[in-house]
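After the structure tokens below, expect a handful of questions from me.
In this view, the complex is presented without one of its protein chains, the others remaining in place.
Just so it is clear, A, B and C label the chains in written order, and each chain counts residues from 1 on its own.
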Amino acid sequence: MAFDYFANPARFLRLANAVLPWCVGATVILLASGLYLGLFVAPADYQQGESVRIMYVHVPAAWMAMFVYTNIAIASILSLIWRHPLADLAASASAPIGAAFTFLALVTGSLWGKPMWGTWWVWDARLTSVLILFFLYLGHMALTHAFDNPARGAKAAAVLALVGFVNVPIIKFSVDWWNTLHQPASVFRAGGPTIHPDMLWPLIAMGLGYTLFYITLLLLRIKSDLIGARLRTLDSLRQDAA
Amino acid sequence: MTGAGGIIARDLKLALRQRSDAVMIVLFFVLTAALFPFGVGPEANQLAAIAPGVIWVTALLAVLLSLERLFLADYEDGSLELMALSPVPLEFTVLAKVFAHWLTTGLPLIASAPLIAVLFNMPASALPTLAFAMLLGTPTLSLIGAIGAALTLGARRGGVLVPLLVLPLYIPTLIFGVSAVDAALLGFPVRPHLLLLAGILLISLVVSPLAGAAALRQANE
Amino acid sequence: MDAFRTFIDMGSYGDYVWPSYGLTVVIMAWLVMSTLRRLRAREQELARRQGEFPARRNRGGAIDTPKDAASS
């Protein structure tokens, strides 16, 4: 089985160390070109003017919010069913990154909304769903660290992530429903299918750049957690020796 | 299934002999709701307008308050281990305990909701819809709450953790519960709202025993 | 100079555009810093304590762990 291969941390570390420089390089190139295209090449929107440039940091952050949560859910399945040791580390290392992106999506969305709507916060369906997703992240992180035994925290968080993942579409649907009941449809549409190609390219570059940024950080964090686990083993060996 | 029945009977007997727990939950529900007029003013129309929301939010908080007693005592005295070892599948055990929990919290909340409706000047025409929506919604609150309660067994600060885990998952129930009553007040059809509440209940009926049992097994390790 | 000023002004939306980019940079930088700081600290501690036990250095990692030691 392919994923059994990485049941050995030494093997995983070797691969991670080999891949990391490439990840860092690609992240830097993609983010730099995305910023250049977004700030200098892409045209202003005929309705929203220059404020549309917020899209290039906002939309990829919102993508990542969802993408990272999906990854956590997949890792949770691997952890609960196949008990793969890497999966727990991947989930717990992903959560803070996902939460940070979700936070960014919220704040940049609010900064984009202020000139468009005239207020910092509207209970727009999209923003509201992302806010709830942010709470799901916080709960996941809090549960991961709520136990003296880290393994127990990881397993409990895996169950929570799966329950949350089942709930995300329900929450999205209910918030959309609630929003249409209470508000006129929003004039504010981030992205959309009829986007100008000069706006699409920076968006794609930033989206890929964010994804690679996440992968780079994930590898670094797993590496760091592996060392942490080894230090804990050393601790218990010392206790045994005493 | 007789075993699951035994667990329901036992939890009901326990709740009956510790009546003050259930009474406290209802008192909390009524008292918290009664605070709102002091916050928003005594104007009758305004109170009527916020009544469905107030009833649902306070019911939700009351359920949250009651979640601790769902598994904690059984976890601490070793009962949970014996239940995990018994021939009754742990998934059924979770369902049985949730059912008993609902009978001793959800049902009293439904019974006392009309009192708040009257205090808030809510038209009586919406009362059947409120009761029906709560009948479909409060079991979901108990089911989802059980997952949170089971996951936090043995955790540091378990008590503050549960709301953080559970409240975001309560939002769909809150939305459709309130919208059903709002629809009834405005004379719109309430059926779609109630059907959605029933749909969420069905999903929770599947997810909660599975996740709850998995969490209890972890807690027993 | 004027080109620079119009760029900063962002068609009068500069007050919203630049904080968005700025916060993104700050948060991402913070993620990188905190990750690296923790990694460095742990690497140093491991290096310091590696001599504590006569652990056989096994860089090759050829030995398959029984899946056991897992989950720690």
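Side notes on the structure shown:
Simple rule for what comes next: a contact is a pair of C-beta atoms (placed from the backbone, for glycine too) under 8 Å apart; a residue touches a chain by one contact, two chains touch by 3 or more.
In this section, contacts and distances are computed from a predicted model.
A chain of this complex does not appear here, and its UniProt-recorded name among "Heme ABC exporter ATP-binding protein CcmA", "Multicomponent Na+:H+ antiporter subunit D", "Simple sugar transport system permease protein" or "Sarcosine oxidase gamma subunit" is "Heme ABC exporter ATP-binding protein CcmA". Here the missing chain is touched by one residue of A:10, A:39, A:74 or A:166, and it is A:10. Touching residues on chain A toward the chain that is not drawn are 8-10, 85-86, 89, 148-151, 226, 229-230, 232-234, 236-237, 240-241.
Residues 2-3, 6-7, 10, 13-14, 17-18, 73-74, 76-79, 81-89, 220-221 are the ones on chain B that touch the missing chain.
Methods note: only the chains that are shown with their structure count from here on.
Note: the chain lying farthest from chain A is B, by mean C-alpha position. The most central chain, judged by C-alpha centres against the centre of all protein C-alpha atoms, is A. Rounded to a whole number, the gap between the C-alpha centres of chain A and chain C is 15 angstrom. Centre-to-centre, using mean CA coordinates, chain A is 31 Å away from chain B. Remark: chain B and chain C have CA centroids separated by 42 Å (rounded to whole angstrom).
Contact of a single residue of chain C with at least two other chains is seen at no position. Contacts with at least two other chains are made by residues 155 of chain A. Put simply, chain A touches chain B in their complex at residues 80, 132, 135-136, 138-139, 142-143, 146-148, 152, 155-156, 159-160, 162-164, 166-167, 170-171, 173-175, 177-178, 181. By the touch rule above, chain B contacts chain A in their complex via residues 144, 147, 151-152, 154-158, 161, 164-165, 167-169, 171-172, 175-176, 179, 182, 196, 200, 203, 207, 211, 214-215, 218, 221.
Contacts from chain C toward chain A in the complex involve residues 7, 10-14, 16-17, 19-21, 23-24, 27-28, 30-32, 35-36, 38-39, 42-43, 45-46, 49, 52-53, 58-61, 63-65, 67, 70-72.
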